[in-house]
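One structure below.
Just one protein chain is left out here, and the rest sit where they should.
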Amino acid sequence: MLGRPATETQITHGWRLWLYVLGALVLLFLILPSLLVVPLSFSDSRYLAFPPPGWSTRWYEAYFGAVEWRDATRTSFVAATLTMVVSTVLGTLAAYSLHVSQSKLMRVLYATFMLPLIIPGILIAIGIFLLFARLGLNNTLTGIVLAHSVMAIPLVVITVASGLKSYDLTQEMVARSLGASRPRAFLTVTLPQIRISVISGALLAFITSLDEVVISLFIAGGENATLTRRMFNALRDEIDPTIAAVSTLLIVLSVVLLGLMQMLQRRATTAGSTAAKTGA
Amino acid sequence: MASLPISIRGISKRYGVFTALDGVDLEIASGEFITLLGPSGSGKTTLLMVLAGFIRPDGGSVRFGDRDVSLTPPHQRDVGMVFQNYALFPHMTVAGNVAYPLKLRGIPKAETVRRVEAALELVQLGGLGERRVDQLSGGQRQRVALARAIVFEPRILLMDEPLSALDKKLREQMQIEVRHLHQRLGMTTVYVTHDQREALTMSDRIAVIDGGRFRQIGLPRDIYERPRSRFIAEFIGESQFLPVELRDGRAWLGARALLVDGTPTTGGGPHLLVVRPEKLAVLGAGEGEGLNVFDGTVTEVVYQGESSLIYVTLQTGGEIAVRRPARSADATIAEVGRPIRLGLAPGDAVIVPAQAGR
Partner (left out) sequence: MTEATIGTAASLHAEGDANAGAYRATARREQRWLGALAWPGLVLIGIVALAPIGWLSWMSFLDTDGFTLEHYRRLLDDNYMQTLKTTFEISFLVTAISVLLGYPLAYLIAEVRPRLGAFLLLLVLFPVWTSLLVRCYAWLVILQRRGVVNTWLQDAGLIEAPLRLMHNFTGTTIGMLHIMLPFMVLPLYASMRSIDRDYLRAAANLGASPVRAFWQVFVPLSLPGLFAGIVIVFVLCLGFYVTPALLGGGRVYMWSMQIERNVTYHADWGAASALGVVLLALTLAILWAIGRVIGFDRIVGSK
């Protein structure tokens, strides 16, 4: 087995063993830590002993039982959902506009949309803090949604723009020749065909908002504290194993969302080859 | 189906320094099948897009019947359009695609179903409504695109090289089907292609376009038999040229005056005699009365299946080729090295200006 060639240049698996081992180790490095948290959340010990001395669900009970955790969770999910809606709509329209418009200005504007990704997060955070202090938006849900949307919109734009690149705009021209106005053509012909990109962008927006830490530290406090803020403070102050329970639930959510994204990607590639055949 | 005449006046379109359309005019009769024929970049597709409303010209006007549609947006022009790559909606079934324009117009469901099925019958795809687009062959997709473009009974149909993606046999079959469809439905049809054979097969009239201008507009036969310029002679059919001079109202090939129908009226300067290979006759001894006769020697015979191309070096210099349909008795007529006599009827002798500018 080790003597079998792995490449066209007759390098064997044996020669490459070090590569396989190194790769496996790095992958373990990436995966294990998060996974370690899961069994820990079922430990009945207050101390982070591993393997846990006993099993219990007390930390989950602590999580669901505590008002602050529940409120924080609700705030985070509501904010994430609203952010998802706002940024998907604004981002999709922007991506469409940038794609279809012929003006040179639009190319420059595309770069502007990318700025929230390029500018260091801490700087954006204190800037928003300053602005919201003036506008009285600190510690409000509206403020959180606006701030998170600003961070999510660029991701939606990138996702939808790349989906539009592999989409044949002639379809819209055809629809218009058949009697559809531009908005109608977009809604009935283009949107259904880029829906995978749009949904992917929406999922990205959701998770971006849910996991957002730095900005939330500044503007998501008081009774509108987000889950991330509570977790951050909890991690800073003392390592309460309740965090393990929260973490496990978040990991499960991540896996589900990642799985959804992968399913969508797979449908996108099969749909892509269909579209290629349709265009003949 | 009713139809509308189209009036194109002074349409021009420039992209930076490039002129796509240079103030073109064209009157298309109601119910006519006219083909815009030209090479790539000639402006034919641009003009079609102007008619459809997708390209806004820099100047000029377009009328459908007595309605000025110059500023009408595409979705209000009510023309049917078939694109080069069919552009069928992959997320709808065949019936869904064809029903789309009817839905946009608010036609009630029952009638939509009826008309969709009728349209599919017309293009010989009856009963295939529930198929998905990716289950169809290229030819079938083209028919669906056609059905979709006519189901709402437009009075004008625009077609942008719709058959260019099909293989030869299918293309020739579809050309006839499209022609039949036009004869049945009778709407004014503007067809764009670079394939001159296609144009000759299908059209009531052909408008040859190049460099953003119409070079010749007329019946297919007239364009083929009486090209007005070297470009048109070369673009349509096979042609070869011999230099002639116009003097005293006659065309002179060297020292010999040619027999030509009608008097060449084009101005001075060098001219060319257009000789189509199939117009030359191989003359036996004593034949040639009333014809332009060329003597020469056979240099090469190229067998091409249904016909052969015989290359001849003329006594007066220059080379010419004659195309002969293949028949079993031909074996002795053309042998390399043998002398040969060719005849060109006056009616087939066309004189065009020699300048490269078209």
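As written, the chains take the letters A and B, and residue 1 is the first residue of each chain.
The criterion applied here is as follows: contacts are C-beta pairs under 8 Å (C-beta built on N, C-alpha and C of every residue); 3 or more make two chains touch, one makes a residue touch a chain.
Bear in mind the structure is a predicted one, so any value in this text is a computation, not a measurement.
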item	value
Identified contact with the non-displayed chain, of A:189, A:205 or A:231	A:231
Contact residue for the chain not shown (choose from A:2, A:169, A:187 or A:255)	A:255
Absent-chain interface as seen on chain A, which is shown	6-11, 19-20, 22-23, 26-27, 29-31, 33-34, 36-37, 40, 47-50, 90-91, 93-94, 96-98, 100-103, 105-106, 109, 111-124, 126-131, 146-147, 149-150, 153-155, 157-158, 162, 182, 207, 210-211, 213-214, 217-218, 228, 231-232, 235-236, 239, 243-244, 247, 250-251, 254-255, 257-258, 262
Missing-partner contacts on chain B, residue numbers	9-11, 23, 25-27, 56-61, 70-71, 205, 213-219, 222
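Assume only the chains that are shown with their structure count from here on.
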item	value
Interchain centroid distance [CA atoms averaged], chain A/chain B, Å	55
Complex interface listing, chain B residues touching chain A	52, 54, 73-81, 83, 85-91, 100-101, 104-105, 133-134, 138, 141, 148-149, 152, 158, 165
Contact set on chain A toward chain B in their complex	168, 170-171, 173-182, 184-185, 188-189, 192-193, 271, 274-275, 277-280
